[in-house]
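Only one protein chain is missing; all other protein chains are in place.
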Amino acid sequence: MPGTVLYDGGDAGRQFSAELKSETLKGLVNIISALVDEVKFNITPEGMTLKAVDAAHVAMIEMKVDKGAFESYYADDCELGLDLDKIKSVLKLASGVEFIRMEQNANLGKLIFKVGNITRSMTILDTSSMSDPKVPDLHLKAVAGVSVDELKRGISAADSISDHITLRLNPERFELSCEGDTDSVSLALDKGKLADLSAEEEVCSMYPLDYFSNIIKAVPNGTVINIELDSNYPMKIWFDMADNHVSVNYLLAPRVESD
Amino acid sequence: MPGTVLYDGGDAGRQFSAELKSETLKGLVNIISALVDEVKFNITPEGMTLKAVDAAHVAMIEMKVDKGAFESYYADDCELGLDLDKIKSVLKLASGVEFIRMEQNANLGKLIFKVGNITRSMTILDTSSMSDPKVPDLHLKAVAGVSVDELKRGISAADSISDHITLRLNPERFELSCEGDTDSVSLALDKGKLADLSAEEEVCSMYPLDYFSNIIKAVPNGTVINIELDSNYPMKIWFDMADNHVSVNYLLAPRVESD
Partner (left out) sequence: MPGTVLYDGGDAGRQFSAELKSETLKGLVNIISALVDEVKFNITPEGMTLKAVDAAHVAMIEMKVDKGAFESYYADDCELGLDLDKIKSVLKLASGVEFIRMEQNANLGKLIFKVGNITRSMTILDTSSMSDPKVPDLHLKAVAGVSVDELKRGISAADSISDHITLRLNPERFELSCEGDTDSVSLALDKGKLADLSAEEEVCSMYPLDYFSNIIKAVPNGTVINIELDSNYPMKIWFDMADNHVSVNYLLAPRVESD
């Protein structure tokens, strides 16, 4: 009885197909893989969203990809679990300006990528055990708009000094600093060098350098990152990518000095 | 008694001197070293030929280098055994457009390379134990002319999936495919994307990816490779390089699925 399905395995019959520039997909994957190896996308006719927390529950990411980020996009409501290393291997096949086409074959539980004359089929991960973390609604006291290029330089300078950094905001400036046993480093950006600064008093927290470094290095050069801070609180980072069709929220727990 | 030689040590007195572009020599060495580390060239006044088989007897190469590939060429009939790693170290000294001069000093059993102001002398290998493999005369059912750039991409896509690939030719298309436990990949080139296609029926064989990858990656981008196939037979690859002054035949045994 062709066409008859007794059990459709959940998402069978639901459809997802989309096409986007290789460099757009690469930008998304870089950001997400700063935190996790596997990801569950929640897909709707209007776009994709994801929420993920790292294994140690230190950082959390929330990403929204508007369908405008795609060249073409057609989707029913569904979930899509993907292995990011496999998508990276697909991205290596494409030059930045090339298009990558994705098509879900829900009956087979596969996602099909097409790049040029290559067809790459990968198993869709079972998402039943991948729950969406609840993203806390933080109200932090200060915020600054900082060039990611400056932050990358500050991270690079901090790298040989210590494994944690202090971020500080006051009405005059943003500062990233790092203290070692004998040496220290700081990146100081006065109000005039910031895209935006809102702080009524000085706030300051310490964070693990490796987490901060992973996310910042994944952000494309030229991006302005909004950093929200409070004293001894998680930081909240948010920024847009891909002509504002992609928005990212990122939370990172502070390192509390107990000793 | 000048000019008198009591014992000429085999090739003594026979001469070989030639000059060629660094990039031409590099192209030859890349191809040969995809298969073997040491090689015996059979040299005549008209050019050089070599036949080589890899240690596992899985693949075989036959190369003919017309004297037109050289800027200057003078040779008596002789054999020349060379260590390819040593030639690669000479190639590292030269930019692509520079000329490399080779001169045999048969009395000393040396080959002398000259690059710029550098003179590099290397021992000629004893060729007495290096026999020419007999290249079988295969008559295969189908052949296609395929862009090596496409093949490189297909190999790259297959790399993370499996350690063997299937090549398929039918009257409509050429296909390279690779099946893993959960994922798969294929490169499909329809007739219109091939330089040439001749197949009366579908033929298909499986080959070890590493061997195929080594030879394909050694071929300069932009080259069209002729692939001859039959079902469960060795493949035969042939292509020209260096303005058709170099021709290469390559045979690769199939992987027969016994289990």
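For clarity, chains are labelled A and B in written order, and residue numbers in each chain start from 1.
The rule we apply is simple: contacts are C-beta pairs under 8 Å (C-beta built on N, C-alpha and C of every residue); 3 or more make two chains touch, one makes a residue touch a chain.
Since we're looking at a predicted model, the values are computed, not measured.
Only one of the listed residues, A:47, A:81, A:154 or A:208, touches the absent chain: A:154. Only one of B:89, B:107 or B:232 touches the absent chain when the whole complex is considered: B:89. When the missing chain is restored to the complex, the residue among A:46, A:183 or A:196 that touches it is A:183. Within chain A, the residues in touch with the undisplayed chain are 150, 153-154, 156-157, 159-160, 182-189, 193. In the full complex, chain B touches the hidden chain at residues 86, 89-90, 92-93, 116-123.
Here, only the chains that are shown with their structure count from here on.
Centre-to-centre separation between chain A and chain B, using Cα means, comes to 46 Å.
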